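Below is one structure, written out as structure tokens; the observations come after it.
Only a single protein chain was left out; the remaining protein chains are all shown in position.
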Amino acid sequence: MTRISGLMRPASHAGLSPGALVADPASIRPTIRLIAYSPDDIVEIQDCDIESALAARGSRDVVWIDVVGLGDVELIARIGRAFGLHHLALEDVVNLMQRPKVEEFDDHAFIVLRMMVHGRRPETEQMSIFVGEGFVISFQERPGDCLDAVRRRLRRGRGRVRREGADYLAYALIDAIVDGYFPVLEAFGEEIEQLEDEVLDSPRPEHVHRLHGIKRDLLLIRRALWPTRDMVNIIVRDEVEVFGRQARTFMRDVYDHSVQLMDVVETYREIASGLVEVYLSSQSARMNEVMKVLTIISTIFIPLGFLAGLWGMNFEHDSMFGMPELQWKYGYPAALGLMLAVALSLLWYFRRKGWIGRGGDQ
Amino acid sequence: MTRISGLMRPASHAGLSPGALVADPASIRPTIRLIAYSPDDIVEIQDCDIESALAARGSRDVVWIDVVGLGDVELIARIGRAFGLHHLALEDVVNLMQRPKVEEFDDHAFIVLRMMVHGRRPETEQMSIFVGEGFVISFQERPGDCLDAVRRRLRRGRGRVRREGADYLAYALIDAIVDGYFPVLEAFGEEIEQLEDEVLDSPRPEHVHRLHGIKRDLLLIRRALWPTRDMVNIIVRDEVEVFGRQARTFMRDVYDHSVQLMDVVETYREIASGLVEVYLSSQSARMNEVMKVLTIISTIFIPLGFLAGLWGMNFEHDSMFGMPELQWKYGYPAALGLMLAVALSLLWYFRRKGWIGRGGDQ
Amino acid sequence: MTRISGLMRPASHAGLSPGALVADPASIRPTIRLIAYSPDDIVEIQDCDIESALAARGSRDVVWIDVVGLGDVELIARIGRAFGLHHLALEDVVNLMQRPKVEEFDDHAFIVLRMMVHGRRPETEQMSIFVGEGFVISFQERPGDCLDAVRRRLRRGRGRVRREGADYLAYALIDAIVDGYFPVLEAFGEEIEQLEDEVLDSPRPEHVHRLHGIKRDLLLIRRALWPTRDMVNIIVRDEVEVFGRQARTFMRDVYDHSVQLMDVVETYREIASGLVEVYLSSQSARMNEVMKVLTIISTIFIPLGFLAGLWGMNFEHDSMFGMPELQWKYGYPAALGLMLAVALSLLWYFRRKGWIGRGGDQ
Amino acid sequence: MTRISGLMRPASHAGLSPGALVADPASIRPTIRLIAYSPDDIVEIQDCDIESALAARGSRDVVWIDVVGLGDVELIARIGRAFGLHHLALEDVVNLMQRPKVEEFDDHAFIVLRMMVHGRRPETEQMSIFVGEGFVISFQERPGDCLDAVRRRLRRGRGRVRREGADYLAYALIDAIVDGYFPVLEAFGEEIEQLEDEVLDSPRPEHVHRLHGIKRDLLLIRRALWPTRDMVNIIVRDEVEVFGRQARTFMRDVYDHSVQLMDVVETYREIASGLVEVYLSSQSARMNEVMKVLTIISTIFIPLGFLAGLWGMNFEHDSMFGMPELQWKYGYPAALGLMLAVALSLLWYFRRKGWIGRGGDQ
Partner (left out) sequence: MTRISGLMRPASHAGLSPGALVADPASIRPTIRLIAYSPDDIVEIQDCDIESALAARGSRDVVWIDVVGLGDVELIARIGRAFGLHHLALEDVVNLMQRPKVEEFDDHAFIVLRMMVHGRRPETEQMSIFVGEGFVISFQERPGDCLDAVRRRLRRGRGRVRREGADYLAYALIDAIVDGYFPVLEAFGEEIEQLEDEVLDSPRPEHVHRLHGIKRDLLLIRRALWPTRDMVNIIVRDEVEVFGRQARTFMRDVYDHSVQLMDVVETYREIASGLVEVYLSSQSARMNEVMKVLTIISTIFIPLGFLAGLWGMNFEHDSMFGMPELQWKYGYPAALGLMLAVALSLLWYFRRKGWIGRGGDQ
């Protein structure tokens, strides 16, 4: 489950000197995956050492240094120095729980995204991307991502991705990360649909718990998506220099997707809220039904019980003011008749009120 | 019923190379309907082959190629190449579940709309329209649309539609598609009106289920309408070059209609929410009434039953501390009198509280 | 009652050629009332024929042609041709259920308003106004309007209205129509105030029904007012050429009124929503009270009834394990004492819980 | 109590010729208080006649004519003519229930404010202020205002107010009127705080009524504050010529206060809404508790009562199928034992369900 209290960077960071790189103690030691390519040439090193990675710069048109794990601050600082990355941006790389954003520096742009991690509950990890002339440097928290399709396209060598520059690669990464939200939301859609059937059919308290969980998770997803959309929009509106006209045209597509994702999140949240309402009205209707059965049975049989008790009293039977009706020849049938009359008139009353006879659902 | 989980393009598309055309496996094989016209000349071919369709370009003032079914990616690509359509736009044609939008390319505009499909539940299909100098190319998912009125006007040859250019035809198509929402909303209006009468008269749990369904469907319609309105507004504000001054003036009308539709959707949603509230308050009032009947009958007859039981006890009657009242001459009438007194004082209490006697509705 | 399904123009209009004038079948045959005036001269013809009306143009400074009833499309088209009115605007005249708006054409402005019709429930009719140099042409759906005060001012000949141009007359009409909302809202205010007293005093389910009706009607009034305010604002901001500086200054007053009306509508809607909440909390409090009475009486007398029943059992009294207490000398008083003790301890328990003795309202 | 129906100007005003001055019949006959001052000279006349008031213009740097009571239209018109005030503004002076606003005319500005009247319930009266070169003219509905502190500062002659011009005096009046909302809101804050304690401790229906009243009154205060803030902002943004740079700087302070007041109103409204929610949940918890007591007692003693009744039946005891158990030697103890067993097993069931034994609050 997403920890609510984990929405923010650790409080222990507060008050640190800005620009100071301090790794989160839970961070994994980094490994580097290097991909360098030109239109007709590609080299890929799975577990590259830092020297080779830095040396690869300029060897081909685009170098993509993908650092997985943020546990080695010195390594991050060294990459930063080699590529002239701004130290405030480097600080954001290791301070997790950043909001998605894009920041422009002199010769490079810095992009923060939240990438979906597929588990039992939707969780996001921080993905930081630096884009400059001829290089893309990405930092992920953990191994495992949704970028394999991009890597396959790079290796295949066909298509646009090998011919375009680093900005196009950055676009492809952002596109893949944003598209990574679709299957997660699809799973939510299916769960809501199933819950809708169940709530309409036979509402149970667990449904409200699950709807609460869904609404909360959608809230957290919205928190990641909203600034993503704004960030993409800034790139589309030509405000980030490293992205050329071509890449910006493609980013428009990512923008459409992020708007659509926001849309879906909002729609799901409203449907989930509506289902809670349906649940409560069902509960209320069931309660009404239960109470009606109780009331009908009780109001008929409690007075009858009283009558039976009345003639079960032990007053002296023989005197004129003692219970002479007990001696009457037709006393017993008359008593039964009276009870029947009481029961029937109460039934007539309930029917007139519409509590019985128009089905059991009112 | 609109499938909630079908709000988005299939997740399987995520990660594809942008620009790659991949048909949805459920797509129908396309057929082409060609209409080419000049002010005083029109030709219409119902099931046109692709070569004739492409060859028709330029033969008359305006060529309208209407492709129904998106199952043949090659055919779509061929049309795209012939008319110089942007490949990102072509990708959007086959990636269903797009949001309505307009995009401008060098010499043509690309418009996505959602067209109402009339069934038991409102559903929309994707309608993609390319407009350029002298041509309109439209792509629909399925046979059956709301454009027959436009075709009839074209054939009749009177009126403005034959004299104006491709932008006017595009306007006429958009106008017809937006107007196609009116009958659907009218049906919702009638259902809400009927539900209003029923909820005020005799609320039942089904009403809440139907109101939930209506609110959900209106939510989905709003999702289609909102970007439609924005899209039309972009055309009205003179930001799309292929639309001339005349067509833009007419688009203002479409804009008015889309704003009115949004208005109606919001109004209906608020009325439906109000009805759920009325339902819940009715339920609560009924429950109160049921409980009041139960309470009145129970609190009167349970004490009386106790009294009857009391004098039905078998304590030795004869002793002074045994139950001497059973031997009293007026014991029985006195007991009945006491019971009557208890009953009357409780009735008086309930009346004073307003539970009885001011009608049964409090 | 305002028909919810009547919020839109008839669906049958969808798909018509734009510019085609088709009268609503329910429309009344039109009559024309002509008023033409100069600062010191006025002529008024109650049931004017169309030729005289058209001929009056230019005879005096301002000509006001007031057409009541929209059942004769040819007459409307003829006026349109005579004054050069735009055909899209004429189409809007006969297509009822338009939103209030202002549109500017070459030499005239077209204004749509919704005018309050006073009946049992607030309803609006469409009022279309064309303003040009020297003429005002208005189209109403039905006889009866709120413009008599304007006509009287024209006839009296004093004051500004006779000296100013057609734009000032248009302002005076718009002002009168907007001010026509005040008495309607005042009536709502009084009804809400009365409901507030009643709900706080003795809530009944009818109150919720009436509050629902009020909220729904206010929703419909808001739908008419919101675009009216925008429309007036466009005129105030100097965006409509036919309105001169003087008339715009006066329109600022209309703008203030429309903002105030919106304000009042929102305030009333919030108060009405608050009253529903008060109603529900009252219901819940009453239910609690009813249940408390039931619980107190039942939990006291059901155990007592059991005890009475216990000693009414017919077990053999004489044996040692038969019911010897029935033979005891003080058996009966002891039994009564035990019952009293049970009752008192339960009463003490209820008092400790605060269910009795702190007033009956908890 | 603020009358809800009094939110608007009287409907009787609708349709009047604009610019016509018609006094509200309930208005008080006006008295004039004149203060004229220069940096080192001040004259103050408590009940000044109109001629002296008009004559005072120009005698000193600033003349403040304070008219209390709006019952004499002729007097207002005369002041208007003497100072060249715009007739639309004069109309607004006598048409009560105006929204706060500022309007600029050729050589003067017209400001409408709502001034708090301290009574049992917060009410506002209309304060109209004209500011021009060397004069401030204010119109109040009733005697009694919150401007005495300003008058004292004027008389004391120290401080900035005597040295600055009419715009500074206008600022001082606006500042005093806006600050007049603070004590009213403070009183609301204290009432809410007290209600919070009471609702958390022992919720009663009156609390909801009082919360409803508070929310309604805050709604009405917000209606007065919102346009006040906008009005002050217009002055701050240098859009009203008569206010010099100095006065505008000071108005920034008024702006801060009005924003803070809005803030507080919104915060109070949200807290009040939260308290209604707390009340409802408390009601629901109490109901649950009441029902649990009823259910526990009833479900234990009703079956026991049945058993007692069973053995109180009068079937022939002697036959083998008659009620032989009544004759058994240990019949009575066995019956008591059975009853005890039933009671204990039900108690065990309730405990297992958590209805008893974990405190009485679930």
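The chains carry the letters A, B, C and D, assigned in the order they are written, with residues numbered from 1 in each.
Note that in this section contacts are C-beta pairs under 8 Å (C-beta built on N, C-alpha and C of every residue); 3 or more make two chains touch, one makes a residue touch a chain.
Everything numeric here is computed off the predicted structure, so don't read it as measured data.
Here one chain is not drawn; of A:Asp24, A:Glu44, A:Asp61 or A:Glu103, the residue touching it is A:Glu103.
If you put the hidden chain back, the residue from D:Cys48, D:Ala109 or D:Leu275 that touches it is D:Leu275. Contact with the chain that does not appear here is found for just one residue of D:Val67, D:Leu220 or D:Leu294, D:Leu294. Touch with the chain that is not drawn comes from one residue among D:Glu190, D:Glu206 or D:Glu241, which is D:Glu190. Looking at subunit D, the residues touching the absent chain are 146, 148-150, 153, 159-161, 172, 175-176, 179-180, 182-183, 185-186, 189-190, 192-193, 196, 200, 249-250, 252-253, 256, 259-261, 263-264, 267-268, 270-271, 274-275, 277-278, 280-282, 284-285, 287-288, 291-292, 294-295, 298-299, 302-303, 305-306, 309-310, 312-316, 319, 321-323, 353-355, 361-362. In the full complex, subunit A touches the hidden chain at residues 3-9, 11, 13-20, 88, 97-99, 101, 103, 202-206, 208-209, 212, 215-216, 219-220, 223, 276, 279-280, 283-284, 286-287, 289-291, 293-294, 297-298, 301-302, 304-305, 308-309, 311-314, 317, 323, 326-327, 329-333, 335, 360.
Methods note: only the chains that are shown with their structure count from here on.
By the residue-number overlap criterion, the interface of subunit C with subunit D counts as different, with under half of its numbers used by both chains.
In the CA-based superposition of subunit B onto subunit C, the rotation angle is 70 degrees, rounded to steps of 5. Comparing the CA-atom centres of all chains against that of subunit C, the greatest distance is found for A.
Once the centre of each chain is set as its mean CA position, subunit C and subunit D turn out to be 24 Å apart. Among all residues of subunit D, those that touch two or more other chains are 312.
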